[in-house]
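Structure provided below as structure tokens; questions to follow.
The complex appears here without one of its protein chains, the remainder shown in place.
As written, the chains take the letters A, B, C, D and E, and residue 1 is the first residue of each chain.
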Amino acid sequence: MTTTRADGRAADQLRPVSLTRNWLDHAEGSVLVEFGSTRVLVAASVTEGVPRWRRGSGLGWVTAEYEMLPRATHTRSDRESRKGRVGGRTHEISRLIGRALRGVIDYQALGENTIVIDCDVLQADGGTRTAAITGAYVALADAVAWLRARGALAGEPLRGSVAAISVGVVNGTPVLDLPYVEDSAAEVDMNVVCTGDGRLVEVQGTAEGEPFDRALLDQLLDLAQAGCAELTRLQAEALAG
Amino acid sequence: MTTTRADGRAADQLRPVSLTRNWLDHAEGSVLVEFGSTRVLVAASVTEGVPRWRRGSGLGWVTAEYEMLPRATHTRSDRESRKGRVGGRTHEISRLIGRALRGVIDYQALGENTIVIDCDVLQADGGTRTAAITGAYVALADAVAWLRARGALAGEPLRGSVAAISVGVVNGTPVLDLPYVEDSAAEVDMNVVCTGDGRLVEVQGTAEGEPFDRALLDQLLDLAQAGCAELTRLQAEALAG
Amino acid sequence: MTTTRADGRAADQLRPVSLTRNWLDHAEGSVLVEFGSTRVLVAASVTEGVPRWRRGSGLGWVTAEYEMLPRATHTRSDRESRKGRVGGRTHEISRLIGRALRGVIDYQALGENTIVIDCDVLQADGGTRTAAITGAYVALADAVAWLRARGALAGEPLRGSVAAISVGVVNGTPVLDLPYVEDSAAEVDMNVVCTGDGRLVEVQGTAEGEPFDRALLDQLLDLAQAGCAELTRLQAEALAG
Amino acid sequence: MTTTRADGRAADQLRPVSLTRNWLDHAEGSVLVEFGSTRVLVAASVTEGVPRWRRGSGLGWVTAEYEMLPRATHTRSDRESRKGRVGGRTHEISRLIGRALRGVIDYQALGENTIVIDCDVLQADGGTRTAAITGAYVALADAVAWLRARGALAGEPLRGSVAAISVGVVNGTPVLDLPYVEDSAAEVDMNVVCTGDGRLVEVQGTAEGEPFDRALLDQLLDLAQAGCAELTRLQAEALAG
Amino acid sequence: MTTTRADGRAADQLRPVSLTRNWLDHAEGSVLVEFGSTRVLVAASVTEGVPRWRRGSGLGWVTAEYEMLPRATHTRSDRESRKGRVGGRTHEISRLIGRALRGVIDYQALGENTIVIDCDVLQADGGTRTAAITGAYVALADAVAWLRARGALAGEPLRGSVAAISVGVVNGTPVLDLPYVEDSAAEVDMNVVCTGDGRLVEVQGTAEGEPFDRALLDQLLDLAQAGCAELTRLQAEALAG
Partner (left out) sequence: MTTTRADGRAADQLRPVSLTRNWLDHAEGSVLVEFGSTRVLVAASVTEGVPRWRRGSGLGWVTAEYEMLPRATHTRSDRESRKGRVGGRTHEISRLIGRALRGVIDYQALGENTIVIDCDVLQADGGTRTAAITGAYVALADAVAWLRARGALAGEPLRGSVAAISVGVVNGTPVLDLPYVEDSAAEVDMNVVCTGDGRLVEVQGTAEGEPFDRALLDQLLDLAQAGCAELTRLQAEALAG
């Protein structure tokens, strides 16, 4: 598969991906994840106990919050804290990350512990939510290891790994891992979350211009699943490192 | 295709759908849409002019807001107005409805007019977002007709129709148009937005339990596209009525 | 008493009133109340227990919330949830409805149960607060019956019935039950809440233009009490139905 | 008329009333108004121009805001600024004060000027809203005089004066000007706003316990109108001082 | 030290200071403090118990809130309650007052009691935070006396007294206790909080124009410490009165 992309990549090629573990001193798990120029700081915070509505169930809880620094983008955005409200996009992505991680968690094995995953975008160049999910899995794994080392687990809470990538149609061609310049021109835009064994956790595809057909959807899913497989390999490498 | 569903429907069968136009006296378009016990009041409000950031572009604007009445559900929820903030789910669905409608709008033809679509869920029994989108298209069409009758359009702003339906896997079986009882037990949950000619505008699939594979995704999309085709027929009927 | 009103009614005549019980499937009591084109959906929600400050008192609690859908009116209003705050008018009417209902409640007999009355204006054409109170009593009665059927009451919590109507001076003439077109032109505007036995629970009269004298106040109160008597009859009919 | 009141007053007797003009150095009008221990600081602020929606109309605008200091009452209340929202009671009283003052204003004569009346309760012992209105009229008159002295008026904006008083039924007896100890035990509670010539601007009566009949309403209105007449005299005295 | 100040004071001279105790009937301690035209109402509210995070510690808690009435200043400011958020300046001064008072409190001796100090600026003419602190100490002492009289103390919670004053450089000359006209023209602006025995609790100096050197800092601190000594004397006088 070949195409002419602004950054010279092949259509099915990821940007350079980097997963730097333990970027923070205090967090039980932390990763600086980079997909090209997109840079997200992920912190996993463990607390004993679960929210009130879950107490006494014996089950754990995992949740996520996503936010962008005001100058992560080309022009500065106002802070949501100053506006006094969290925007729809921020809510939506936070919920997506949480669902993706919960998709591979065994609550019983986690026991009554809570893990909060904070994903703060330091620099945005497309794919911030997929970078966040991919990094969040690694931070989550480290937080789980931290709990395991303290003997605080009832079993193995990770039923598998999870990674995410964006795909889209740019100038009529399906491409993988879109930077901002492609994302803003894409006719179709899709985010796909896969488990390490190649199954789907979440598929979110949107026609930005023309509606799309099933054949195109299939091409995009092929690209995405291959991309996620590569990310799975990089996650394993990072965790082995 | 057969299965045993609580309400006796076949797996590929819609609930009774009703689209009552002009349910309100003042709105330029309005529909009470019902998918079984789910009941959404949709109002389309036309105003001359567009938001500040779009002025002078010659282009129109379409946006949507979704909200649930506090006792739409089995147990009462607090009002978002009283909590002083709009929740993530509300934001997310509002954005989905807006994107779905904008997928069939020609802004040039709409001219510098704004149409706001309010979708208020009077009673919720699963599928509120898909009922909202399906009803919203009809209200939008009436609002466009209202503009046309006043000579306020530069062309035909509707490039097609749009409808939406939920599909999911319940007890291992793919089913169409899930009521609350099925939705809360679904292993996979997907919302699909199609145009009247059968193409896809939005696909949002989530594994609630086990991750899913491509074969299952295909089955669900088949169900959804057939369901949307039936909704397209009912929309046309309502608009002809 | 005769006058020329836009809708042909006599000065002392109510608009067509309709009280449709059980409009919702889930609520313990629900009514769609219509005063002419004014249409309010009332839901009564029962929960066991009372707010923290009332626990252990043996007394129940009844409260109400009122809100308008954005396109209930001739032109669209912004949602209070999106503005992040509840407006003064909304608060004021919510409080009025709550006081009106509490005026006929015996808390001892209700026991430690809470009933929340939600009044959502689907369409507004004047008199939304009086329609809400009139409908709310019926929904409240159904919620009480629901509690009674479950043996959850310590006695009879309803000490009587309650209804409300607007009166005002339009073009110098006192009239009953003002639609929007009259309300916006009224020189004096009054809302009166009566019990079923004809006594007063709340009187709120405001000079919109000229201050008024006691003689005029008396005329308005006569009109209102007669109107409430008629509404009391309609409530009884609905509850018997 | 006699009765035994805790503070020894006759049933139809006001508490000691004091109206101290120019309590502030900067405000165009200001009054410290006292009804017994109730103490409200009223400031009238004049600004040239009117809100956007009124520009070019040639008409002025008068509005009011009411608030209580946290320790105005027996036990401390949280600040509404810290809670991030203005309560229903605060909104309701602010609106009442505004309506009362607008009832005697000729907007044409005021010209495109805005007067904002701030009523801050320094100490509360019942009747804060009626003290606020009574004081606010005096501050308003001073602000109007300030405008007149600068030649900024198109005529005489004050069409009359306005004052307010509470009445209620305590231990079965109708009484005037209730302090907190009576107010909290009142069976009926009414606030009445009168013009200087004895007509009614606003009547707000509420049954706190038993509903009330027309005869009792008449007694209360008699008391209130006599009380307002006395307040009118005290306002004139203060303004002459 | 001599200079020409608008109000004729010497450079090292305070404005007339007045501390009126028991200005409120309900508060456990209250003071109307005046520094020239600056007028702050301080109320100290005692409640049994401490915030949740301090329970069972045997230690008390003291906190403060500062706010300005909208027309305390030359032109009206919007209320923070209406804006729905507390401004940075308000927060900052509230925190300063709290720290200043906590600097002389022995929590052990206070026992598990909370004292909240409300400082509401009725009129502002410079130095509102220093007047607030100076008055707050007196109200605090009265609240402590109230606790002592009820036998609710474990010892003597006041380890000393505290007072505060502003100093600054105006037209090149260091001056004490700046009114608004000087404050707004000051090149350097400093607030100093001292204990009764002359030591420093807080020093906050800011260059509004040119940065300043150590020699000037020393001159300003000399002025401030002398001013605080005089305020300490006035506080003692008031508390003896």
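Simple rule for what comes next: a contact is a pair of C-beta atoms (placed from the backbone, for glycine too) under 8 Å apart; a residue touches a chain by one contact, two chains touch by 3 or more.
On a predicted model such as this, the values are computed, not experimentally measured, just so you know.
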Chains in view that touch the one left out, judged over the entire complex: A, E
Contacting the left-out chain in the complete assembly, out of A:20, A:37, A:173 or A:219: A:37
Among A:116, A:145, A:185 or A:234, the residue in touch with the chain that has been omitted: A:116
Which of A:55, A:79, A:150 or A:233 contacts the chain that the document leaves out: A:79
Subunit A, residues in touch with the chain not shown (by the definition above): 24-27, 30, 37, 41, 43, 45, 47, 65, 67, 69-76, 79-82, 84-86, 90, 116, 118, 120, 122-123, 125
Interface with the unshown chain - residue positions in subunit E: 85-89, 91-92, 94-95, 99, 103, 160, 190, 194-195, 197, 199-207, 210-214, 217, 221
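Heads up, the rule we're going with is that only the chains that are shown with their structure count from here on.
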Steps in the shortest chain-to-chain touch route ending at subunit C and beginning at subunit B: 1
Chain copies touching (subunit C, subunit D) - same or different residues, decided at half shared: same
Subunit A and subunit C: spacing of chain centres that average the CA atoms, whole Å: 51
Sites on subunit B at which at least two other chains make contact: 84-86
